[in-house]
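Have a look at this one.
Note that one protein chain is taken out, while the other chains of the complex remain in position.
After this line comes chain A, so read on.
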Amino acid sequence: MNSYRESRPIPAPPRFTSPSWFAGFVLLVFVFLFIQGFNSAEISVERLLKGARNLSTFLGQAIPPDWSDMDVIANAMLETLYMAIVGVTIGVILSIPFSLLASRNTAPHPVVRTITRFIIATMRTIPDLIWALIFVVAVGLGPLAGILAIILDTIGFAARFFSERIEEVQPGPANALTASGAGRLSVIMGAILPETLASMSATSLYSVEKAIRSAVTLGLVGAGGIGVELSTAMRLFQYDKAFAIILVVLVVIIGFEQLSSMIRKRVI
């Protein structure tokens, strides 16, 4: 090899670079919004004190929790779990075709990809509570509305992550199968999906956790589950019963998160 160039040595890059005008602009907008938002919340010492007093009244009435309706609570909790499990299972299964249609390396045509990505983005950007409100109108009060809301919410979330993982898969193995005369579908199923399984099961497990949390709140708008009981108890000022429900929800969610992290350790 030849020696280094004989011209002047090239200086090292500068230690600091000044931020772009765009970064400065974003920062300015952010500071303005923060100050404006802080002011509009009308935070004052007396309001905070009053809030603390109200909170202690609530706690005073809520403790001890009222366990007398435990059978109703347990049934409602069970219904919540059913909603989550049914919704998330259907949602994750549907996410697979959605993600395949939305990924650069598996979509049959760029137009299909764009349309699918738009559909998935819509499902994700509309919050689950709003989906539940819509489905309560469509199919009436009860768990079916909740299940439909969870399905859409799960697809919006899981299909996006699945598709990101699918696009990261190295093209080599798929090329090898294509080069040996395999059809497109066989290549996708045989070389691309197997590489994504670990990541997909992690995403699915997280979807279950997310679905249980959202199933609890969906009841607040009448879409079935324990949220219905909670919102009724709060409206009737039965804070002790409400507190019992909150405790049950807490235990179930923590329990499930433990279970899920146990499964995750086994799978991955």
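By definition in this document, contacts are C-beta pairs under 8 Å (C-beta built on N, C-alpha and C of every residue); 3 or more make two chains touch, one makes a residue touch a chain; residues count from 1.
Methods note: contacts and distances are computed from a predicted model.
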>> Since a chain is absent, check the UniProt entry for it and pick the matching name: "Response regulator transcription factor", "Xanthine dehydrogenase family protein subunit M", "Pyruvate synthase subunit PorC" or "Phosphonates import ATP-binding protein PhnC".
In response: "Phosphonates import ATP-binding protein PhnC"
> Which listed residue (A:78, A:130, A:176 or A:259) would be found touching the missing chain in the intact complex?
Replying inline: A:176
> In the full complex, which of A:84, A:191, A:218 or A:242 touches the chain missing from this view?
Replying inline: A:191
> In the full complex, which residues of chain A touch the absent chain?
Replying inline: 1-2, 172-173, 175-183, 185-186, 189-191, 194-195, 197-198
